[in-house]
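Removed from the display is one protein chain of the complex; every other protein chain stays in position.
So, chain A:
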Amino acid sequence: MEQSQELYWKKVLGLIRNVLIVWFLCSYGAGIMFAGALDNIKLGGYPLGFWFAQQGSIYIFVALIFIYAKMMGKIDKDFDVAED
């Protein structure tokens, strides 16, 4: 029991880390740090870096939360710690 709980927490932290990497890359990465370079690519009338900063990162945030919630549900089940 003790061990499985440790493994559970490790899995949870791993998932959080992965989500945070994507979260960081699309907002701080594409939206701020590399926005200048990405602006050379056009998405319709949008420069791509500008699009990430003012549109894209928000859509990705929404998707990330639902993906996280779904994967957490699966981890909870695997380790039998879900609520009844």
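Everything that follows uses one rule, which is that a contact is a pair of C-beta atoms (placed from the backbone, for glycine too) under 8 Å apart; a residue touches a chain by one contact, two chains touch by 3 or more; residues count from 1.
Here is the rule we use: contacts and distances are computed from a predicted model.
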item	value
Omitted chain (choose from "Cation/acetate symporter", "Decaprenylphospho-beta-D-erythro-pentofuranosid-2-ulose 2-reductase", "Thiamine transport system permease protein" or "Transketolase") - UniProt protein name	"Cation/acetate symporter"
Contacts of chain A with the absent chain, listed as residue ranges	5, 8-9, 12, 16, 19-20, 23, 27-28, 31-33, 35-36, 39, 43-47, 50-51, 53-55, 57-59, 61-62, 64-66, 68-69, 72-73, 76, 80-84
